[in-house]
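Following this message is one structure expressed as structure tokens.
In this view, the complex is presented without one of its protein chains, the others remaining in place.
== subunit A ==
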Amino acid sequence: MMKFRFRRQGADPQREKLKQELFAFNKTVEHGFPNQPSALAFDPELRIMAIGTRSGAVKIYGAPGVEFTGLHRDAATVTQMHFLTGQGRLLSLLDDSSLHLWEIVHHNGCAHLEEALSFQLPSRPGFDGASAPLSLTRVTVVLLVAAGDIAALGTEGSSVFFLDVTTLTLLEGQTLAPGEVLRSVPDDYRCGKALGPVESLQGHLRDPTKILIGYSRGLLVIWNQASQCVDHIFLGNQLESLCWGRDSSTVVSSHSDGSYAVWSVDAGSSPTLQPTVATTPYGPFPCKAINKILWRNCESGGHFIIFSGGMPRASYGDRHCVSVLRAETLVTLDFTSRIIDFFTVHSTRPEDEFDDPQALAVLLEEELVVLDLQTPGWPAVPAPYLAPLHSSAITCSAHVASVPAKLWARIVSAGEQQSPQPVSSALSWPITGGRNLAQEPSQRGLLLTGHEDGTVRFWDASGVALRPLYKLSTAGLFQTDCEHADSLAQAAEDDWPPFRKVGCFDPYSDDPRLGVQKVALCKYTAQMVVAGTAGQVLVLELSDVPVEQAVSVAIIDLLQDREGFTWKGHERLSPRTGPLPWPAGFQPRVLVQCLPPAAVTAVTLHTEWSLVAFGTSHGFGLFDYQRKSPVLARCTLHPNDSLAMEGPLSRVKSLKKSLRQSFRRIRKSRVSGKKRAANASSKLQEANAQLAEQACPHDVEMTPVQRRIEPRSADDSLSGVVRCLYFADTFLRDGAHHGPTMWAGTNSGSVFAYALEVPAAAVGGEKRPEQAVEAVLGKEVQLMHRAPVVAIAVLDGRGRPLPEPYEASRDLAQAPDMQGGHAVLIASEEQFKVFTLPKVSAKTKFKLTAHEGCRVRKVALATFASVACEDYAETCLACLTNLGDVHVFSVPGLRPQVHYSCIRKEDISGIASCVFTRHGQGFYLISPSEFERFSLSARNITEPLCSLDINWPRDATQASYRIRESPKLSQANGTPSILLAPQSLDGSPDPAHSKGPDTPEPPEAALSPMSIDSATSADTTLDTTGDVTVEDVKDFLGKARTIPTSTCPARSWSAGSLAPAWPLNIEPRLLTCRLHWDLLSCPA
């Protein structure tokens, strides 16, 4: 023991070097759809698209794999974004009326997004637009004029200001005040005293001197910059949006009453005009505003009018619609979430006479939809990225590494049959800017997500772009209540407006019992198991042809005649009987129904033995799916645990009941206090203490600042929940004979090990003979600390985890050492232990909770390859704690190697959603729709590496101080990212104040996401030469300012009952994100 301690403290320099070659923490890329998008921009020349979010993130997308991410220093909503066409620069407007200029710059051949300049309006509180028209109050719209050198800012106070974009300075004296415009407006065109805020600014493609200005009250003017006068004047209703046709003779305006008007501008005509067309497309009843309108002409004649909103207020006011009108064809695109913005991909060369729009891209709150406008019927173009992961809430996820090419091709082909690709002439993805420089991934990674609606989605997680491959739906097997209602709703719909459902975001689940809880896939046999909320366990197999077949159903009673319990939870799902048609893809073979139908909490599959094991809060079972017969059922319930039995619904009841009892007790104690006034207070205290003692499971909620210190006991509630299941070919009976075993771990620290008698397959034969599988309990281990067992793994004689079924035989993976000396690693929420086999005795252990005060949430064995040596790799145990830290331990020594702060500890859904890969990467949800990808491996890193051809002369002197912002370190949702590699936290002056030119750029190595100000006092300087640890940074921050800790209301998270969908509301996350950045940027 002493030796062990000594070694742990002494840092072996060689080991330290090796650690640096093996481990490195990086948050590499965010997969999925940006959470809460708020702005959209498109650069038609570079063919890149930008999405801004409410948390201040800017994400730029081009071709698949081309991604840039930036984050504004203030987590304010991005309200508008405008590309400086072709320059790779982007001007963003936040809702605090600050403007930011972003640049895509190349370092070492790779492009990154960096904030170059920012401009904060001089704030003048107390002045409103009318009394001080020349003050720059609030910017409402931005227009880039003169090839992007000058920006026109429309304000709430009806003025238009001009800004030099290259320096982000106001051009004084050029401001267009409302008075100037009003001078040229006839009296009858003046609508009220003021013009209202500037609602729209539109430039002209061919004539940059003209600006179309629309004021909120309805006045539209074409302002000539050159002659400083008004060319044309129009007066409409309350204005929402404007669009200037390409031939400059047409102006389209949309209004708040749901109407739009087309105005024709002829040079010869009088300056005041009437509209040529004015119509309310969804009238005559009152309609909602048309928020945005586009007018695009076509070479083939006619034009597109595309607008959002304008629906009849009473009947369809709640719909999110974009209408596309061309000649007589009107399609009302009906989306499931709010429309943020849309653009068309069309020709923008000034010499072209027609727009000829190719595609329409609509950014919605929850997804991006692109329609092909050139193909009749305007079909949707499948997106290669930005997939709405949360089209139904994600309930679980799993990663499959190194997928064999054959299985990959079969899954891709099954996916293609599901959503037929458009005909060959049709448009492919129109946003194609940039080049992906990342190497072709060395192996195929598959991410499986289980959803609330009973689907499992297969994603290509090999590269930066998370691409949907295939969607498996299990709902078809079951009879659900909602089908009837659905068909009725369809029939009731009128054919006008001509609605067309577009997009796949569908947050409404037919039946919560369909929710997928656990998924396991065997990549060698293409068999998988999907287990759900109502105790359903489905074994499926991939088939390349559609079939019609009946699914056999088996029922396993996990209670095993245990008496005295009644299940008060939900019913089991009733399967459809008879042959059912199954499309090509994964087709169900067997349905095993657990009784009581509690949510499945653990599942594992062994395809070589044709066995599937599953566990719920009541027990676990083993099923032979080849013979379709149950092998084992074992109840893990503790006799005193009634909570697990009653199901999730009754828990509310029991809380109510206990509260009622508590109040009764208080009342009683008060009565007794009155009787004996002498020692009333002490009596009351005693009663309260007693009350606390009796109501212990609930008083945590009632007195949130107090915690009970009591060891776990056997009769804690939900102690029987099966947390993990595992198959291994190892030594359980004796040291001479190995054989199939099954392991199960429960919430109360019990581990059951069964020896299995699996009839051996004939040599060369795939299937084993038709004999019954037998299971017999070999060992039962009760961990003294009784913490939930989260993972079990058997290590071979060389201390490496046993390979997956078929892995050694099919993949040429190194066969396990079966010469004995096996060991079993049992990871509980509190500690890791390695026990010898077959005699179970503790070999090594690490008590994480006792040392660090954190609890294990997720563990995985991962292989870490060295960056320095091609074929050196170590297997380590990666572990995510309830504090959001990732620890890595050696195996089987269980020595701590490295630890990193990964997820905020308040982010419970992020921690619960984390999944590790086998090669030292991981994913977790940073929002309901986004996975953050991180890597613990120094070698295996998947990050965007891309370049972009930009054609603007980069002036060296122009590049004043830049905020050093590495795309992967700044996060949209503000999960603190702390680089732990040796780095220099160089104190840089605040970019907002220093505009001095020629500030030398910090060296490339300084990838610090946070410019910790040099203003922090000298006595808190960090030693920049050594390793910077999380503690250092925390201490540093702690010294700089006390961190107000916000505790999350949801404290405890039990895996026992129905796993909840990840909360959709992530406001606290944003809040703390802002807090975090404040801390980092404020001087002490």
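One rule holds for everything that comes next: a residue touches a chain if its C-beta (ideal position, glycine included) is under 8 Å from a C-beta of that chain, and two chains touch if they have at least 3 such contacts; residues count from 1.
Quick note on the criterion: contacts and distances are computed from a predicted model.
Asks: UniProt names the one chain left off this complex as which of "U3 small nucleolar RNA-associated protein 7", "Alpha-1,3-glucosyltransferase", "N-acyl-aromatic-L-amino acid amidohydrolase" or "Par-6 family cell polarity regulator gamma"?
Replies: "Par-6 family cell polarity regulator gamma"
Asks: Among A:L389, A:L542 or A:L783, single out the residue that touches the unshown chain.
Replies: Residue touching the chain left out of view: A:L783.
Asks: Among A:V78, A:V539, A:V631 or A:I911, which one touches the chain that has been omitted from the display?
Replies: Residue touching the absent chain, from the options given: A:V631.
Asks: Suppose we count only contacts with the excluded chain; which residues of subunit A make the list?
Replies: Within subunit A, the residues that touch the unshown chain are 1-2, 5, 560-561, 630-634, 686, 689-690, 692-693, 705-712, 733, 755, 757, 772, 774-785, 787, 830-831, 833, 840-842, 847, 849-855, 883, 1034, 1045, 1051.
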